[in-house]
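A single protein chain has been omitted from the complex, and every remaining protein chain is retained in its original position.
Presenting chain A:
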Amino acid sequence: MAEKLISKIPEGPLSEKWTKHKSQLRVVNPGNKRKLEIIVIGTGLGGASAAASLGELGYNVKIFCISDSPRRAHSIAAQGGINAAKNYQNDNDSVYRLFYETIKGGDYRSREANVYRLAEVSGNIIDQCVAQGVPFAREYGGLLSNRSFGGAQVSRTFYARGQTGQQLLLGAYAALNRQIAAGTVKSYPRHEMLDLVMINGEAKGIIARNLVTGEIERFGAHAVVIASGGYGNTYFLSTNAMNSNGSAAWQCYKKGAYFANPCFAQIHPTCIPVHGDQQSKLTLMSESLRNDGRIWVPKKKEDVEKLRKKQIKPSDIAEEDRDYYLERRYPAFGNLVPRDVASRAAKERCDAGFGVNETGLAVFLDFSTAIKRLGEDKIRERYGNLFQMYEKITATNPYKEPMMIYPAIHYTMGGIWVDYNLQTTIPGLYAIGEANFSDHGGNRLGASALMQGLADGYFILPYTIGDYLAGQILKPKTDTNAPEFEEAEKAVRAKIDKLMSIKGKHTVDEIHKRLGHIMWEYVGMARNEAGLKKAIGLIQDLRKEFWSDVYVAGEKDNFNQELEKALRLADFLEIGELMARDALHRQESCGGHFREEMQTEDGETKRDDEHFMYVAAWEYKGEGKEPELHKEPLVYENIKIATRNYKD
C-alpha cells in the first residue's frame, strides 16, 4: 500500500510552489460552501484559526474541545513568542533564512516544500494577529518588537510579554467567537472525540463523549480536521497540560491514517526540575530566557557538593569557577543553541556529576550578567511574569539567585502523516498543527509551534481543504444513522463498559506513572537498542496489566475524570510502544532522537543520511500485529545537506 504515501509536492522552483499550487486548487463557490460541513477537533491555535477561517468562508463548522471553553487549549501556555520572517530588524532575515534555519534545526528530516511555505506565510500571521488586536510588545517608536530564539541567527520572534500563546489564542478564539455568533460555527465544549467514522473509505464523522453527561453522541460531516495537539503526555510528566492527549490522532491511526516519525519527541532544556514523587506535571521556563540568561554548572566538584548540602549559595561561586558549558562548546550560538542540543548538554554535565541540586538533576540559568548590564527593571519588563512564576513554584527569587532548570518532555514533532495539502492517508481527514508531522523534522525550533499552528489554520488548510470539498458538493449531508456510525458507537460503548467493569487494584494514575518511567528511562533523552527492546516488552506487559487490573472509579453516564484519563491512557499505552518501535528502527541520531550507538567523538548526533533520510510512516495492522513501515524519501533540492554545526 506504499502508493498511499504521495506527498503531492508541486513541481517547480521552491519559491513558486505554493503560489502555483494554490492557483491549481479547486475552489467551492459560496452557495455550495453553505451545504458543506466540516468537523474540527481541538481549539488550540490550529483548530481555532482553521474553524474561524472556514466559518468566514461560509462552510458549516462544528468544533469540539475537551475543556470548558475553547480558550483553554494548551496553545495558551506557550510563553516566548512566534517566529516570522519580517526582517523588521534589518538583520538580513528572509523567507529563505527562516526556511533554512528550520530545516537545519530539524536536523534535515522535514520536507523542504512544507517548510518553505511555512516561512512564506509567517509574515501574514503577524499582520493577521495585529489586526485582531493581539497586543504584541512594541518599541517606543510604536513599531513591533522582536527577540531571539534558539537556532536562529537573527531576531525574528514576536511576543506579548511571556504570554504569547495566550494572546494569539485569544485572537483566534475571538475570531472563532465571531463565527459562533454568526452561526457558521457551532461549538461543542467538554466533548471528547472517541472514534473516527469512515464511510466508503472517506472520513465522514466522529463519535464523541459529552463529558458532562457521559452521553455518546454521533456527528457527521463532509470532512474531519484533527487539531488535537501532540502525545507528549505519554511520559506522564511533561510540560503538556494535564488533559492533553494523543487519543483523537490515535483513533485516526487505528482507522488507517499513517503515523509518521513517532519517536521524534522534543525535550525542552529549561524546565523547573522534578521536586518529588507527588509531582503531577513539569513547568516550562520560556526559551526566551536564554536571550539574557547564561547556563552554567560549577567547574569544581567540591562546589557541587557544597551546593547540594546548601552550605553555599550559587552566587558565592566565583566567575572563574563557573563552567558556562554551552558558551564553551558552541561559541557561535552559545546559550541559544537549539533545544535538543541544550538538553543533551545539560544531561552530559549532570551525568558527569555536576548537577546542582539534591537529586543531581539540575543546572543553573543565571541572569546576574544581564541584570548588571541592563538593570533589574529592564529584566522585570522582559520576563516579569516568568520570574514570578518561578518564585511561586520554588520559593527562590531569581533576581538574586540563578534559576535551577532541567530538561523535560515538551512537544512531539511526529504525528499523523499528511501530504502537502495537510490531508492524511484517509481521504477527507486532515491534520494540522502539532497533530501532524510535517514541518519540524527531528527537532522543532523555539517559537515555531505557534507559527505552524496558525499557518496551517489561517492560511493553508482553508485553501487545500476546498480542493477536496469541491468533490463533495453533490454528496448529501452525512447520515449519522448509517451502519458505520452504529458500529463505531457500539465499539466505543463496549470499550467504556470494559474499562468500567475491570475493577482492579491500580488507579489510572499509578499505571500512567509507571508508563512514564519506562518512557523516560528507555525512550527519553538517550536511547539504545537494548533499552528500546526492553521498553517494548515492558509496555506490552503494562498494557496487559492495565486491561486486567485497572480501577476506574465513578459512573460512565456522569461527569467522570477518571474515565476520561483511563480512555486516554489506554491509547498512551499503545502510542508509547510505537514510539519505542520507531526509535529502535531509526538507527541514527538526529534532532531529539539520540541513539547512544550513533554519536560523534564529542557526543553530538550522528545522522545516517544514506539509510535514514526518509519519513517513517507506520500503518496499523490490527490488534496484536506489528505495524507496517512505509518510507517517504526526503529530497533536498535547495539545501545542501550538512552536519548540523552550532560551534562556528
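One rule holds for everything that comes next: contacts are C-beta pairs under 8 Å (C-beta built on N, C-alpha and C of every residue); 3 or more make two chains touch, one makes a residue touch a chain; residues count from 1.
Criterion: contacts and distances are computed from a predicted model.
Missing from the rendering is one chain, named in UniProt as "Succinate dehydrogenase/fumarate reductase iron-sulfur subunit" (options: "Succinate dehydrogenase/fumarate reductase iron-sulfur subunit", "Aspartate carbamoyltransferase", "Cytochrome c oxidase subunit 1" or "Amino acid ABC transporter, permease"). Checked against the hidden chain, the listed residues A:133, A:353 or A:537 yield one contact partner: A:133.
Among A:205, A:441 or A:462, only A:462 touches the chain that is left out of the view.
Residue-wise, the contact with the chain that is not shown comes from A:77, picked out of A:14, A:28, A:45 or A:77. Remark: the omitted chain is touched by one listed residue; of A:15, A:29, A:388 or A:643 this is A:388.
Residues touching the missing chain, restricted to chain A, are 49, 52-53, 56, 67-72, 74, 76-77, 86, 88, 124, 126-144, 160-161, 163, 165-167, 170, 173-175, 177-178, 180-181, 187, 189, 212, 241-243, 275-276, 278-281, 283-284, 388-389, 392-393, 395, 458-459, 462, 503-505, 507, 509-510, 551, 553-554, 558-562 (touch as defined at the top).
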